[in-house]
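All protein chains but one are shown in place.
Let's look at chain A:
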């Protein structure tokens, strides 16, 4: 065996069986998923089953026969270093040498850490790379053996990833971040790696065809749990050094190696069929791994034996573990459920009920309190009659009497809440950033580097940010004695990393207590090639973990739609209330649409409906009403087009449909005008809508809705008439400026004007009475209101308000209430692109045009406002009037 090709140290290392097995632990997590629990200490020092994660990792490595461990520490490095020096592994005779390595604060990613390993030249042979939050009982030495065996024949096999067969929906399998492995079953070479995350959810994966030529039979596996245990050869750190864009171990490095045409390296997987290995990578997996430990899947690493914290527990029936040193004070009436661990010196008062939870050392639990599926760290004090469910309670937290902590809450160290606190689900609380004295002392040599925290063990800039926002948050629910800072509840305003797994939506997949039914999006199947109706079927299949099976048997389409509408309304209300930007609101809606898989039209309907309902009804005061509309539409109207698929015609139809079935029916015209004003719908769109047969509601059954449909349609007719009038004016203005050659146009218009006015006056009385008798709608109320006005200007304005058609007099900004007709009249002319204004137009001609336009619009308005119930043919006639010669004679 001995080195045949001696000289190459690498070979020697490969051959040498008694070589020291080295391991590298990246103790930093490089993300913020555990915040605010990790504001004061690194994740690897968070306790799981009352022992720090790092100790579990050491224990796992010791089990595998690792002799030398390098711990790469970054944030809270002094704390990690201290923890290592105090741990039992540092004592002589532990059999494992642990070397903490302080890396620079600028290490932002696992890739940076690997480069650091390379520059320091830490590893000399094949090594085991794990994260500092591993709990495992897998025989890693066996993996190392297989890896070395393979290296003997294939020098390009640089890495072996340990994965575990788990089934698709295993509770420990991270839903937020998982992967599809494509493996050659013969050689277990990993041929393709596809990273998956909960959100945004990929619909398909792509396997390069070229893989098939060399491997005609491959396995695609979506049921593997990535244990994050990698056996790497020495050149792995150097590959990181060569490729500066490798950040993440999996998404960048593995993917990069496998897709690279140049490197020609192979990565293999080791599918562990027995044993247990998992990473505490988020709060969700924290829970599942706690449960796994308590149910002894990790044997021999269990609380009553080999507990990494050195505690001794007594294992009793039903996986109840109670500290063996007789320091636990258990009231006789306390009810300890199964799968529960209680640390030493804990005091459990009477009538307490604890189930499937972990209680740290020195905790006090007041009488009558219920704790379920929760994790209470050491020194916490829970008062009387509290309820805590599926939450993590940090060290030294005080929950005072009668408080309720619902699912998913994370309470940072030393937070005080209550009495009578009522937290919302998924609340995250921390204390104000008072620097812990010893931490400050320890960190003093690291001072000045605190700005750059991208990871959850970072420093306080995040906390400060949170602190800055506190004023706007109502903290009465937290109880009067609280000292807590409330961490942001909703999604961040600006998503810095939409692609990676750290986006807010995806984080939902990772948080404790989230039932995945709520967030999981239906798996859709928009198979473009199938172009048929299947596309709209969505898969109601839930991603629910087996631990909380709830079978959505017949979730009817209706219900889903209702839910979706409610969601849109909520999301928009949030946007309104918090003043999101249009873009953000649009993005949120888009994601909502993707998540619920509803057609675009539904979204539009929901948005339009919400916008319309958002408009405050102002009784009596037309101006104020119009202002209300203007405010809403100018601020949010554009949202309709931002949610995707600009189809103004549809927008109008939706608006009509919604108004027809709502009490805001009378606002239809004004809203349409406002939309026009904001360029959300154009003149052509209104015309097109008007031409759609369905628009006039004839197809509908008799009833109020049909009637309203018709009314809307008539309003549209007026608007179009208005456009026509305006157009002819424009023609005329063009003509006028161009010369007298087309005097005809002028006569046409002048001929039309009186006609218009006449018809208006004709209809005036009739219409008014009709509306009145048909229904005392808000519209007629408005009409009556305006008639009371004495001031001519005001009357004119109110007329304008009532009729959607005279948007020329609506100023671009609604701040100015009474615009001058001339100034605003010119705007739409400029806006309309169809008849370009001749550049040579004279000043004189312009002013003339303006006055003419305003005149004619005024006249038309006056008419249009009144004759809403004018029948279709009449309105069509009048709208067509300017272009036909017959009208001239009239």
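Criterion: a residue touches a chain if its C-beta (ideal position, glycine included) is under 8 Å from a C-beta of that chain, and two chains touch if they have at least 3 such contacts; residues count from 1.
The rule is short, and it goes like this: contacts and distances are computed from a predicted model.
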Message = So one subunit is absent here. Using its UniProt record, which name fits best from "Dihydroxyacetone phosphate acyltransferase", "Exostosin-like 1", "Proteasome subunit alpha type" or "Translation initiation factor eIF2B subunit gamma"?
response = "Translation initiation factor eIF2B subunit gamma"
Request  = Pick out which of A:180, A:263, A:355 or A:600 touches the chain that's been left out of the picture.
outcome  = A:180
Message = Looking at the full complex, which residue from A:76, A:170, A:428 or A:508 touches the chain that isn't shown here?
response = A:170
Task = Using the touch definition up top, pick the residue from A:91, A:209, A:317 or A:332 that touches the left-out chain.
result = A:209
Among A:67, A:124, A:188 or A:222, the residue in touch with the chain that has been omitted = A:222
Query = In the complete complex, which positions of chain A touch the hidden chain?
reply = 167-170, 180, 182, 185, 196, 201-210, 212-213, 216-223, 523-525, 527, 529-530, 532, 534, 537-541, 543, 546, 549, 551
